[in-house]
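Take a look at the structure below.
Here the complex is missing a single protein chain, while all its other protein chains stay put.
Presenting subunit A:
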Amino acid sequence: MDEHPTTSWQAMQDGNVFYRRQHLYNISGKLPDLSDFIIAGCRYGGPIAIMRDTSKIVTLNRAAPALSKSQVQVYSPAGEALLLFSWDQGKIVRFGWALDERLILLNEEGVYRIYDLQGEYQQHSLGAEAAEVGIIDARIHDNGLVALTSALTLLEVKNWEGGRPLTLANPSLSEPPHAWAIIPPDLNISRHVEVLLSVESTIFTVDNLESIDQRLSRGPFTHISPSPNGKSLALLTFTGTLWVVSTDFQRSMAEFETNNVVGAEGFVKQIEWCGNDAILLTWDGLAVLVGPFGDTLQYFYTGSLFAVTETDGVRVMGPEVCDLLQKVPASTLSIFRPGSTSPSAILYDAWESFNNRSPKADESIRSIKPELAKAVDECIEAAGQEWEPYWQRRLLNAAKFGRGYLDFHNPVDFVNMGQTLKVLNAVRFYEIGIPLTYSQYNYTSPSHLITRLTSRNLHLLALRVSSFLNLRPDVVLKHWACAKIARTRPSATGTGKDVELTGDDEVCKMIVEKFEQLGGTDVSYADIAKRAWEIGRISLATKLLDHETKASDQVPLLLTMKEDRLALNKAVDSGDTDMVYYVLLHLHKRLPLGSFFRLIEDGGDNLAPARRLLEVYAREQDREMLRDFYYSDDRRVESAVLSLDEASRATDQTAKLTSVKTAQKFFSEDKDRNFEAKMMDENARLLTLQQQLEKETDGKISFFGLSVNDTIRQCLVNSLSKRADKVKTEFRVPDKRFWYLKLHSLTEVRDFEGLDAFSKSKRSPIGYEPFVRHLVEKGHAKEAIPYVSRCDSPKKADLYVECGEWRLAGKECKDRGDKAKLEEIRKKCPNSMILRELDQIASTMK
């Protein structure tokens, strides 16, 4: 029933390499004539989008309905129409596909929309500047695009989140390039996008840093096409020569004359890569595969066709069929190649013999016994490469048969392959229409496949596939719930308010139940609620949001729903201060100041953290608001502290004084803050006094802003002793402190006479020991000596020692008859001369 795999093979290059034309789908009559359309194909077995090419004349008749507006249609590779929408914005300059099968449309005003397969879109812009200049062309890759403005500069967009476009280096072109292409960031060593522009006879490579002229002479080029791995380029010269070169232009790989192709009419339409080592050239009705050494294979179609490069081949959509052209994979080749004697071929042969009950089977197996494991692996691998389940099964059976002869063989590969093929066969079914190959599937990951299924609203299949592959059902469930909400709308509305409410309850219940039943614990209810809110089902959104546990998801939606207090409470509960700021700043912007404050103040202790955060922010950024806030909440102390803070920042004397007085006033309004009020009163008095002092000294000495202590010191240092006394009495400075101050100040200016007079002015409240110690510390030992005699007797000897007066110390000991002390001093003495003197004193004692 199924043709042998080799029937679709064709040999190239002396029969060593084979290419196969895998027939995927019959699509006759399903697609319009592609020659009238501009087409963009999505990789990895994705759909194609078509839009009428307005530069071509179309006959208007009944069969082709008039397309008055520009419309975009999307078809699956199996020819099923997936989506149709019309475009009412500015002229589309380019459209293409993102990795996740979303269609990107960019218009000349720099606006781009991202459509999913359900026709939902997000809109972003390249910015005002781009809109003004206008966009003339763009290249779209999996994760971004590069646009060419009419000023001939390049703008890059990374990701599809609407980020600010990045300006690439200016190539300084004078006219649009003849052709251009980009190499996506993930294929470059630098991990940044690279743009290739065909300018005159050469090519410029441009990235975000520089524009390099590659100094070629063969141009201009009409096509530039980078290979899927980004390592090689296919260039078509103006004269029709296909030139394959490495991306760094260092190595020329192949050349091919396109003018000589038999049956080709007109210009080459497309240059697409077939994997990384062959190139497909298309004309209307003809596709020519050019191998690495310039050998060709020709494929004929009944009309115009469109080719999409895949990582492991090239997909061709003709009017009748959808084909996959690819190099026959090594494993398949080694099994099915005519006359192959590889172990895997023999294993396959043995299995067939076994099925035919032929004894040859045993003999064959024995002959390859040492390499049997490898043969089994190869059969498993080859099964993955087959399109028809019949051959997949046969190859897996052969592998299983071989396994039986092995003592030990890890079954994981076998089981995985079986599972994978089951999944692949399911999605390849024409109604689904995703002709994904095994290697593409491995490259894009199973979860990517799940996303693709859900975006087609194939939730049941997606759910089954994910549970079959042991993936989490969350993604599917989330998408399902969103779709559910969108779909249930018509049935719930229309018959009065009550009906809608019960409808909401039902949907919410259904969603929650489904999630719990299928274990979708990580699904974000907030995302779903957001969807509900977006389509105007507010009560449903609120209900769903109650099930959300993550504040970071709940809060933004609550804010958009104007549930301010709830949002703030949730944000505070989450402990995430950034989230609290998010709410606060948002509300501050939206609400009148009065109600904003009320909202926070009414929150009580629960909202205290939010209040503190607002204060932190306002102290730096918006002091006016903070003042109002404190005032409206009767927080006198905080108001006062704020005034003091301003006082400390003030550079102007009057401003400072005013701020201090304001603070004093605030403190005095709080009956528990008598002390603080008094202090601020003192402060204000001091500042006034200091102003006065500055005036008296003609501004030569600065006083303003000093502490009481420093004011006194400043007076003493500048011989304004009377003023110092005045400050002392006015501010009731205790004697002790004043004495220390005066001692320190007079020592500082070396006014030892003044110090002496001061020390004798009355009995020192701090004693005289501090005099000695301070003078010694400051290096005035000699001046310290007279004070020792006025200290307490027991300490005198030690103090003399500190002054370096050993003899006097000795004498002191003698006078007091303290022999032990003398002995102690003797031990510490620095040189023999003093020692002798001390000994002498000791001897005279007793």
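Keep in mind that, in the parts below, contacts are C-beta pairs under 8 Å (C-beta built on N, C-alpha and C of every residue); 3 or more make two chains touch, one makes a residue touch a chain; residues count from 1.
Just so it is clear, contacts and distances are computed from a predicted model.
Would you mind picking the UniProt name of the chain not drawn here, from "Large ribosomal subunit protein uL29m", "E2 ubiquitin-conjugating enzyme", "ATP binding protein" or "Dolichol-phosphate mannosyltransferase subunit 1"?
"ATP binding protein"
Considering the whole complex, which of A:K91, A:R590 or A:R612 touches the chain not shown?
A:R612
Among A:L105, A:L644, A:L693 or A:V788, choose the residue that contacts the chain missing from this document, as touch is defined above.
If we include the chain that is not displayed, A:L644 is the one touching it.
Given that one chain is not shown, which residue among A:Q13, A:Q71, A:Q123 or A:S190 touches it?
For the chain that is not drawn, the touching residue is A:S190.
Among A:S35, A:S552, A:Q653 or A:N718, which one touches the chain that has been omitted from the display?
The one listed residue touching the chain not shown is A:S552.
Give the residue, chosen from A:L585, A:A655 or A:A757, that touches the chain omitted from the document.
The missing chain is touched by A:L585.
From the list A:S707, A:S761 or A:S789, pick the residue that touches the absent chain.
Considering all chains, including the one not shown, the answer is A:S707.
Just checking the interface: what residues of subunit A touch the absent partner chain?
Looking at subunit A, the ones touching the missing chain are residues 164, 190-192, 207-209, 472, 522, 549-552, 575-579, 581-582, 585, 608-609, 611-613, 615-617, 620-621, 637, 641, 644-645, 647-648, 660, 670, 672, 675-676, 679-680, 682-683, 686, 706-710, 731, 733-734, 736-737, 739-741, 744, 766, 770, 773.
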